[in-house]
Structures are given as C-alpha cells and as structure tokens.
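Sharing a structure here in structure tokens format.
The block that comes next holds chain A.
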Amino acid sequence: MQEFCKRGYLIEEELPEPPSEERLRDKRPVAYIECPQRIPCSPCKEACRFDAVIMETINDTPKVDYEKCTGCMACIRVCPGLAIFMLQIKDDKGYVTLQYEFLPWLKKGDRVLVLNRKGEVIGEGVIAWALNPERNDRTQLVTVEVDKDLIFEARAVKKVVE
Partner candidate 1 sequence: MKSRKIVCRCEDITEEEIIHAIEEGYDDIESLKRYTGATTGACQGKGCLMHILRILSQKTGKSPEEIGITTQRPPVNPVPLYVLAEGDKE
Partner candidate 2 sequence: MSRLQEHPIVDFKRGKEVTIYFNGKPIKAYEGETVAAALYAAGIRVFSRSFRFHRPRGFFCAIGKCSACMMEVDGIPNVRICKVYVRDGMQIRTQNAYPSAENDALAIFDRIIDRFFPHGSHYKKFTSSKTLREIATKQMRKIAGIGEFPKALPKEEADYEEINADIAIVGGGPAGLSAAIYAGRLGAKVVLMDENPYLGGQLIKQTHRFFGSGEHYAGTRGIRIAEILTKEVKEIENVDVRTETKVFGIYGKTVAAVEKDRKLLKVNAKKIVIATGAYERTLIFENNDLPGVYGAGGVQTLMNVYGVKPGNRGLIVGSGNVGLILSYQLLQAGVDVAAIVEAMPFVGGYFVHAAKVRRLGVPIYTRHTILKALGEKKVERAIIVELDENWRPIEGTEKEIECDFICVAVGLSPAHELLYQAGCEMKFVPELGGLVPVRNKYGETTAEGVYVAGDVAGIEEATAAMMEGRIAGLDAAIKLGYGDEEAVKLRDKIVGELEEFRRGPFGERILRGLEKVVR
Partner candidate 3 sequence: MRVAIIGSGIAGISLAYFLAKSGIDVAVFEKKYPLYGASGRNSGGITLQFDKPEFVDLAKESLKIYDRVQSEVGFNFLYRHDGYIKVARNKDDLDKLEKEVKVAKSRGVKAKMLEAEEVKEFVPDFNPDAIVGASYSEGGVIFPWPVIWGFAKGCKEMGVEIKKMSEVKEIVIEKGFVKGVKANGEIYKADYVVNAAGAWSNEVSSLAGVGLDNRIIKEEICVSESLKPYLDLYILDVSTGVYLSQSVRGEIVGGILGSEVEKPDTSSSFEFLTKYAKKASELIPKLKSLTILRQWAGVYDVAKDDMPVVGLTSVSGFIQFNGLGKFGMCIAPALAKELAILIVRGENRKIEKFSPLRLKIYH
C-alpha cells in the first residue's frame, strides 16, 4: 500500500509534475489534479471537452496535459474527491481555486485562513472570486489569493470569523 495512504496526505516528492512557469502565468488557470491512487472514477475525464485529462481505463490515475487544458473548470466542478485545484500566477500573487462546501458560503473579499495538506494554517488569504453554490449543486468554487510560492501548499480555507 503506497506511503501516502499511511499519512492521508501527499508530501513534496509524491506530488504530480507541476505545470511550467509559463503555463502558470497564462491568463487562463490550469487544472492540477492530486489523485495518486488507482480508483474506479472518471468524471474529470468525462467532463473535459478538450481531452486534457488522460485516462486509458476508469481505474487509471488522471494525468493533465497542461497545454490542452483551457482552465474551463468543467472538471473541478464534478470531482467527487475534491482533488482538483486550478492554479495561476499573476505578478507576485498566486491564485488557487478549490471546491468549498461549508457554511457560511464565501464571497469575494472575504478574509480566510489558508491550510496545507496536513490541515496546518500557513497564512491568511483573500477570496478573489466565488461561484454561486446554487450554480454547481452546492459545491462552491472559490479562488483564494495567496503568495505565489504557496500555490502548491494552499489546499483548504476556513472563513476568518470576525
């Protein structure tokens, strides 16, 4: 059984190969899928209209062709495992879009705590964009603005309770 199953989170060496700096700085975000285990699940592949998610059989782990990925977010809308993150860099700011399914819903401008894969708080961030949950069957997509070096760390947010 793979090491990450002993911990419940991925560490540096186990992360999928990252998109190029150039792709990250494109004006369209790119999908980054942290789904290392061969499980029978294919909604991300079936949702992608640009064949950017590669899976021969339903049990293969999804690989993203970062060039083909248009950042349309079709995959992140349906991922059952909440394992997909849209990444983008602008100037010295990093943007991570993740699935959020908690109350109270988040709004643009909300200040949030940013947590890493182990649930440790690694800083604060601001919500740059938030999809209305009703438009994605109660899975809100939110983009959190963080320091650009944290886009491979920031994996969860919690609303700062004023």
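Heads up, the rule we're going with is that a residue touches a chain if its C-beta (ideal position, glycine included) is under 8 Å from a C-beta of that chain, and two chains touch if they have at least 3 such contacts; residues count from 1.
Selection rule: all candidates are chains of the complex that A comes from, given by their letters.
The shown structure was predicted, so the numbers you read here are calculated from the model rather than taken from an experiment.
Candidates 1, 2 or 3 all belong to this complex, yet only 2 touches chain A. Chain contact summary for the complex, chain A toward candidate 2: residues 1-2, 4-10, 34-43, 46-47, 57-59, 78-83, 101-103, 105, 115-120, 133, 137-139, 155-156, 158.
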